[in-house]
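As you look at this complex, bear in mind that one protein chain is not there, while each of the others sits in place.
In this document, chain identifiers A and B correspond to the written order of the chains, with residue numbering beginning at 1 in each.
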Amino acid sequence: MPDVTIDWYVALSIILFAIGALGVLLRRNAIIIFMSVEMMLNSANLLFVAFSRHLGDLNGQVLVFFVITVAAAEVAVGLALIVTIFRTKQSINIDEINLLKG
Amino acid sequence: MGILTIVTFLPLIGVALILLLNQGENESEDKIRWLALGTSAVTFVVSLIVLAKFKTGVGGLQMVEQADWIPSWGIQYYLGIDGLSILMILLTAFISLVSIAASWTAIGHQIKQYYIFMLLMEIGMMGVFLAQDLFLFYVFWEFTLIPMYFLIGIWGGKERIYASIKFFLYTMAGSLLMLLAILYMGIKGGTFALPDLIAGRAAFADVQNILFLGFAIAFAIKVPIFPFHSWLPDAHTQAPTAGSIVLAGVLLKMGTYGFIRFNLPLFPEASVHYAPAIAVLAIIGIIYGALVSLPQKDVKKLVAYSSVSHLGFVMLGIFSLNEAGIQGAILQGVNHGLSTGALFFLVGVLYEQRHTRLFSEYGGVWKAMPVFSVLALIVTLSSMGLPGLNGFVGEFTILLGSMGAASLGPNPWIYTAFATTGVILAAVYLLWMFQRVFMGPLDNPKNKALRDINTRELTIMLAFLLFIFWIGIAPSGYFALMDSSVAELVSNIGTAVVALP
Partner (left out) sequence: MRVITYFFMNAFNLAPLILIFPLIGVLANGLVGRRFVETDRKTGEVWSGWFGSLMAISSFVIAALLFFSLRSQEFHAEVIYLFDWFNVPSAGFRIPWALQVDTLSVTMMLVVTGVGSLIHIYAIGYMHGDPDFSRFFTYLNLFLFFMLILVTGSSYLMLFVGWEGVGLCSYLLIGFWFDRVDETGHPMNATAGRKAFVANRVGDLAMILAMTLTFWTFGSLEFNTVFQSAVELFEKGHMVEFGLFSASLGSVLTAVTALFLMGAAGKSAQIPLYVWLPDAMAGPTPVSALIHAATMVTSGIYLIVRSNVLFEIVRASGSLILGVISAPDLVAYTGAATALLAGMIAFTQFDIKKVLAYSTVSQLGFMIAAAGMGAYVAAMFHLITHAFFKALLFLSAGSVIHGMEHGHHEIAHGDHHDDGFDPQDMRMMGGLRHKMPTTYVVYMIGALALSGIVPLAGFWSKDELLSHGSDNNFAVYLMLALAAFFTAFYMGRQLKMVFFGEPRHAAAEHAHESAPLMTRPLIVLAALAALGGFLNLPYFTEGMAAANQHKPGGIFLGLEGWLEHSIQSFELTAEGVLHMPHTSVVMSRSVAGLSTLLALAALAWAFYGVYGKKPKTADERDPLQSTPIWWFAILPLNTFYMKGVIPLFNRLAHWLGYALDWDFWHDFVHNRLIRDPFVGFANFAADILDTQGVDGLVNGAGKTVRRLASVIRLSQTGYARNYALSILLGAVALVAYFLLMVN
């Protein structure tokens, strides 16, 4: 069993971030995009915690709590927006929401 | 806060209260009317208090209020009253009250704005007669244009826009020359206060002929003196009834008042110099106005031109430059406000029912409206100058003044004789007017349904008649109010002009 070094965490984090980013860019369902965003956030959290442990500095972990809090708030606002959009458009396909088209 | 400030700005309270009301519902429309009426009634009462506090037999300014306004320019908030203005204040308060009461049913739309403008109008007029600082005076003078512009432009007749713009531009154009003269004197003298400028008038004695003309043109347009009268028939025919009453009753008097208040004491030599010329214009106005009235087809236009004739008498009185002439002129100003105001009101009563002012539509109205017709007869006679009614008192005093006027040279009787022909001509056009409306057979079927005067209208008319008879029968109280101030003014002119030409 090889040692689980910091590189593993970084790799996992990159994979998760990439999955999230691709999800945001490729999917049309607002909920899924939303979940993808959460995944990107959590990939960052993972990196914070990993480096905090590696460097013996608690600041990284403190920052994670902030991120979780912000994410929670973001979920609340985001879901509310999605619900409202659904009510008016009867759909959450984000390609149909293009009022800003120039 | 002094009583003069109160009497000037009291209508503002009414304006504020009316602004708080909603427009549109019937109930609050009545509230607006009552509020406006109440405010002007209270203002009238306050003006009576001013009268009660007024001391006769004193020449100078009374109840003076003075405060710095723009000190760096020597501009003050300076109000005061004397024998030259007391009657004008009372007239303004009375005419405002009456004209608001006269609009009760005549004005059907945008009631809120209408009464606000009426009250603002009152503020402006009061200010004009009370201001003793030239700059303050000018502000009030121009301010009166705005409400009247809207009164004509919104609630007027068919060509109201043309008339209101003409009214505004015409009077505005004249005022600008006055503004130049005011600025010249104020900057040169370091103060805009009238009494100070009169005391220091030697400073601009060399250019006083030009300054005199600057003021004179502004006032002449307002009066209006022939040939500056062309805005008047338009404004009068297009204005709503109350607008005509205010216009004839007070606004025109601002011009004659201006001559007495500013031109005579500020530029006595110039006044003497120009007196014969202005007297000639005044006499042309008397005759011309009377002649032009005769063939008119529109009742209101006839009354409007008759104003040119009547105001000619007032101007002749002023430029007689003696006690009788000037006092007669001030009183005749009041008389003209009463009789012409009443005539416009009566025309308004007919207009409300028939929606026409053409003579050809009337005839024999006496049979349908006996009470109304008798009242109209009395007012017509008052305008004609029947002794025992107010018009004669002013007219005769003016003619007395002009007959003895040193300012008109060694043969003042020539001026007087020509002016007196106005007496005949007035009978010609007024009786012709009366005959065409009230006499003859009642042959237009639309006139048969005319209702006689109602209680509100009768009350207004009785108020007019009270003064018409009072001034006609016992005017000595009115003369007592102005006698000392006028005597002082005349003696000032006399000392300034030691040797008459």
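Note that a residue touches a chain if its C-beta (ideal position, glycine included) is under 8 Å from a C-beta of that chain, and two chains touch if they have at least 3 such contacts.
Quantities reported herein were computed from a predicted structural model and do not represent experimental measurements.
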Touch as defined at the start, partner being the missing chain; which of B:146, B:280, B:439 or B:463 qualifies? B:439
Tell me which residue among B:12, B:183, B:294 or B:458 touches the hidden chain in the full complex. B:294
Pick out which of B:14, B:312 or B:412 touches the chain that's been left out of the picture. B:412
Touching the left-out chain: which of B:72, B:455 or B:476? B:476
Write the list of chain A residues that the hidden chain touches. 21, 24-26, 33, 94-95, 97-102
Please output the residues of chain B touching the missing chain, sorted low to high. 166, 227, 230, 233-234, 288, 291-296, 305, 322-324, 327, 364, 366-367, 370, 374, 381, 386-388, 392-393, 396-397, 399-401, 403-406, 408-413, 416-417, 420-421, 423-424, 427-428, 431-432, 435, 438-442, 473-476, 479-480, 483-484, 486-487, 490, 500
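To be clear about the criterion, only the chains that are shown with their structure count from here on.
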Let me have the rounded angstrom distance from the C-alpha centre of chain A over to the C-alpha centre of chain B, please. 83
